[in-house]
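Would you mind keeping the following structure in view while I ask a few things?
What you see is the complex with one protein chain gone and the rest in place.
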Amino acid sequence: MELRRWPRKNDPDSIRARQEALAPRLDDNGEVFAHDLAPFASATEAITGVALVPVAVVGPIDIELGDYALEEPEGRLVERGRMNEGVFVPLANTEGGLSVSLYRGARAVGESGGFRTHVVRDRITRASAFLFADAAQALAFSRWIEGQLEEMKAWLASEPVANLSTHAKLRELETHVVGPMCHVMYAYTTGDACGMNMITRNSYALNQGFVLDRTPVKPARAMLEGNMGGDKKVSARYFERGGHGKTVIAEATLTEEAVRRVLKTSLDDLAELAFVGTHGAVASGMQSVAFTPATAIAAMFTATGQDIGMVGTSSMAHGTAHLVEGGLHVSMRLASLEVATVGGGTTLPYARSWLRLLGCAGPGKVYRLAQIVAAATLSLEISASAAMATAGSENFYRAHFERGGLR
Amino acid sequence: MELRRWPRKNDPDSIRARQEALAPRLDDNGEVFAHDLAPFASATEAITGVALVPVAVVGPIDIELGDYALEEPEGRLVERGRMNEGVFVPLANTEGGLSVSLYRGARAVGESGGFRTHVVRDRITRASAFLFADAAQALAFSRWIEGQLEEMKAWLASEPVANLSTHAKLRELETHVVGPMCHVMYAYTTGDACGMNMITRNSYALNQGFVLDRTPVKPARAMLEGNMGGDKKVSARYFERGGHGKTVIAEATLTEEAVRRVLKTSLDDLAELAFVGTHGAVASGMQSVAFTPATAIAAMFTATGQDIGMVGTSSMAHGTAHLVEGGLHVSMRLASLEVATVGGGTTLPYARSWLRLLGCAGPGKVYRLAQIVAAATLSLEISASAAMATAGSENFYRAHFERGGLR
Amino acid sequence: MELRRWPRKNDPDSIRARQEALAPRLDDNGEVFAHDLAPFASATEAITGVALVPVAVVGPIDIELGDYALEEPEGRLVERGRMNEGVFVPLANTEGGLSVSLYRGARAVGESGGFRTHVVRDRITRASAFLFADAAQALAFSRWIEGQLEEMKAWLASEPVANLSTHAKLRELETHVVGPMCHVMYAYTTGDACGMNMITRNSYALNQGFVLDRTPVKPARAMLEGNMGGDKKVSARYFERGGHGKTVIAEATLTEEAVRRVLKTSLDDLAELAFVGTHGAVASGMQSVAFTPATAIAAMFTATGQDIGMVGTSSMAHGTAHLVEGGLHVSMRLASLEVATVGGGTTLPYARSWLRLLGCAGPGKVYRLAQIVAAATLSLEISASAAMATAGSENFYRAHFERGGLR
Partner (left out) sequence: MELRRWPRKNDPDSIRARQEALAPRLDDNGEVFAHDLAPFASATEAITGVALVPVAVVGPIDIELGDYALEEPEGRLVERGRMNEGVFVPLANTEGGLSVSLYRGARAVGESGGFRTHVVRDRITRASAFLFADAAQALAFSRWIEGQLEEMKAWLASEPVANLSTHAKLRELETHVVGPMCHVMYAYTTGDACGMNMITRNSYALNQGFVLDRTPVKPARAMLEGNMGGDKKVSARYFERGGHGKTVIAEATLTEEAVRRVLKTSLDDLAELAFVGTHGAVASGMQSVAFTPATAIAAMFTATGQDIGMVGTSSMAHGTAHLVEGGLHVSMRLASLEVATVGGGTTLPYARSWLRLLGCAGPGKVYRLAQIVAAATLSLEISASAAMATAGSENFYRAHFERGGLR
């Protein structure tokens, strides 16, 4: 084990050196080292083997999808049309019951007329922080920088530094002064990429090449991120407003017939569960109202090469259930769904294939993907709720108890 | 595509039927269907293919680990000893820079004397809810059920129903009455499993076989979960107290020398970043104080077969940094780290191998795994912080900008 | 204005000196100086004048009150009986519409059978903090101090220091370790007093005379309060569990007839408003579900000499509305209602009189007062909700628009 320092490169020799050093600790048949790592060589450093997760596929999920585009120059989302589709969804998971439960929810909605999905907002934020001697300076800086947005856009467009991303477009900036700090929230759009690297590059360039150069008040320190940016930790700010990915709403109106036949429960049962679950969420200080959004999101993220570290933030969910004429209206708002169809893990084998299954590989597909994830999430939520809503939650129990899954 | 209804079985014919139905939509070389799915047949329904994620390995991470056991009959954690180890960690990820950054943090700590880790609590909760006509009834029920703990334990131990889990041991119960609802938080330990299925089975049995049978006040409805249980949604309750997995603390005291040499920054820079980041977290209503805990947790969860839907809740993190004699004390508290070394995805190929690398495969290893995950999480946090703490966060930027990763 | 240093004493000469120094700035008829301050001389330092607030009285509010006592030695609340009463409530306020609106809500409930109120918990917490070199030490301390509860109780009972409060009884202690800190939540009961001074004295004595003397691990610093105690800032901890005052629930089931006749709206209107208001609360990150609990609480606190600085924490409210057979069940849970009938401002003229009106002056009355405040709060909540629930909220508007109040 004397490899100090541990090699980080992904050339065949380095990979083999790592594998040989670790083999004695693995004491197995070497399955994790048996795959060709070449296609992944540029994905991350120190690659040594693979993880393999089984993928269930269920469908079709009937969705009326919106077709969205960003309207320039402001980057406002515009809906250009709507279309109906039946989508098959890949669910990388090892949880017995997950895929059939999600499918059951989708069927109940399908028999009720299908899902309708909407993209409400698209922004991704990097929040730099500037530390001053006092709040007076931080406020003066704040007033100055809030007036620089158009200048900043022009500066970035002039490509003043090599390797800036032109996909990442600065749209708004907002400041927050507390104590001697001024946090600056740069909100971007990043096309079909998730875009954290892009906006990191551009924000760093802005801070170093524009802000520090021009500010009338010099900060003692400039930090690329001061923890108001919403990256990988849930927060009230991004739960309410979105701004770290796509804000998406999926909805459906369940009919009594579908609920009874497919979900084996009743509209009243579901409405009562929603009442109890909403107040249970509030009582425990949940930053969501939902039962199990992360389950579906994790399964789709893992299959399609999304950033798994964003499962928590992408799962900030606000669900509702409301008795209406003709059934129970149910919906799920995902405030900050961080999905991509280009860049990062989405470009790799396997992920790319599953994105193709969804009709979501490559540019121009990210709003479609966001909507499908939201509909799948609501599918599972409906089914899990139905299982819990039956007398004594018998069905939820059976799902965990009697199925043949792993225990 | 006329497969209605979509088959859920995992026999070879059903698998093939699904693959053939979907192949036209994939339009690729069929890589996702090329693996033998038999070993995964009992993992979940409707298995159709695989996802494959590259795994980086870095190490050794120097950790002084505690050796813990549950003391019966109360299930209190007892530390039986401490030992030093160098651990190699598998990181399933596609994020350029992640593995080298984590390793850099680990080296800085290694040169500063290593990590020390502690397991503080171990509980997993299912919160059933009982709906009554009014609060008076809910309160009467609450007073009754709070006196039933010992009876319940005895009842479960008598194995009154087939297929109850004997690994899931009920430890405490707590109630919360709001409006006409009484939420009942059943807190269990579940050995080395994560245990959600176990505690679902046992809680359902308790509700149906014990509670509804004996309660002096009959509820209108009994629901297996009323959303106070902390499953897959972050909440203030479980951030503060733990109770949905292991509460773990990792800590280290960074020396000035190690910070300068390995992290290319200074103790003051790190302390100032911690000041700004803590207040940024508060300002944005984050339910954590940390920069990027989910990144390391996601990578280790994916490699080792943990429940990816629990990445968000497991990442509820409370980090601190404090200048002390001899350096900067840094720590990370993970309130509800939901890890397992038996059951669920951990029993499957690949996951099992990576657990072996960690010395964490099988029974008796779960506290070890929890501690390693915490140390790895703090490693990455230190390194990411160091990158952001340098003048203008130049190093953080470089990590995203200049490396050869995917964009 | 050359009074440096400003005198703090309350003897007649000092009072007059302050009044004379300030009179030129007031430039009025001297009304604020016209009252005899002698009865208030021991209330606080530097007394110079008075504030006078008009008090409305409305009633009767029909309440079925519980009769509660603490069961020794554990301090558990026991309900000894229930009785019906019509209570007149004093509301110190200058908000047009407040008193009539509250009265209207009470009448609607009166016609529906009256309120029922319940006291669920009674504790008041001081959270000291001990700072160590690292988390290992903080955890060792935590394990030690958690075993000292009975010793501590005995020590306090032995009156080891002069002037300890014997009314403040230590009931439980709980620890929370994060980083190098161990927070220690001392939970007391304090009889009919609010008790912050008592528990401050006793906790200080515990820290100095017991903890620092006996702890096997010496802290670098001991702080009487480390901000986990819930004093005067709302927090998720005390919203959920109570522990800073009385946890009280008020409830009623509104009949359709009463809602229509008195509240000029319908059960459905109220239920729909509750749906919207609950989700609005969640969306904005409110640490309550309610419309206007603080209004009633502030008015009763000001009249009865409670600590006005506790209006915010006492107003942490979790309201529910649920359609049931026979009407709409409504309830309000006040998690941490900080009321007293002895000590502090309650001993002073005016406050004492208004407490008498409530039948709440002096010892043995604090649970009664807590319940009346909760019922009054729910009265106003019902009426304000009804005003907002009518078509376009016309009645709510009229209440603000057409009445003769101040604008």
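In this document, chain identifiers A, B and C correspond to the written order of the chains, with residue numbering beginning at 1 in each.
The definition used in the following text is that contacts are C-beta pairs under 8 Å (C-beta built on N, C-alpha and C of every residue); 3 or more make two chains touch, one makes a residue touch a chain.
Being a predicted model, the structure only gives us computed values, none of them experimental.
Considering the intact complex, the chain excluded from display touches A, B, C.
Residue-wise, the contact with the chain that is not shown comes from C:Arg352, picked out of C:Arg76, C:Arg121, C:Lys153 or C:Arg352. Residue in contact with the omitted chain (choice from C:Val311, C:Val339, C:Leu369 or C:Ile382): C:Val311. Per the touch definition above, the residue from C:Leu77, C:Leu170 or C:Met228 contacting the chain not shown is C:Met228. The omitted chain makes contact with subunit B at the following residues, 236, 239-240, 275, 278-279, 281-285, 287, 289, 318, 320, 322.
One chain is missing from the display, and on subunit A it is touched by residues 116, 118, 120, 133-136, 139, 176-181, 236-237, 240, 249, 251, 253, 285, 318-320, 322, 324, 329, 331, 333.
As a working rule, only the chains that are shown with their structure count from here on.
Of all chains shown, the one whose average CA position lies nearest the global CA mean is B.
In this structure subunit A contacts its sequence twin subunit C using mostly the same residue numbers, the overlap exceeding half. Summary of the copy comparison: rotating subunit B onto subunit C for the best CA superposition needs 180 degrees, to the nearest 5.
Comparing the CA-atom centres of all chains against that of subunit C, the greatest distance is found for A.
If you average the CA atoms of subunit B and of subunit C, the two centres end up 38 Å from each other.
Multi-chain contact residues of subunit A, defined as those touching 2 or more other chains: 236, 239, 278-279, 281, 283-285, 287, 289.
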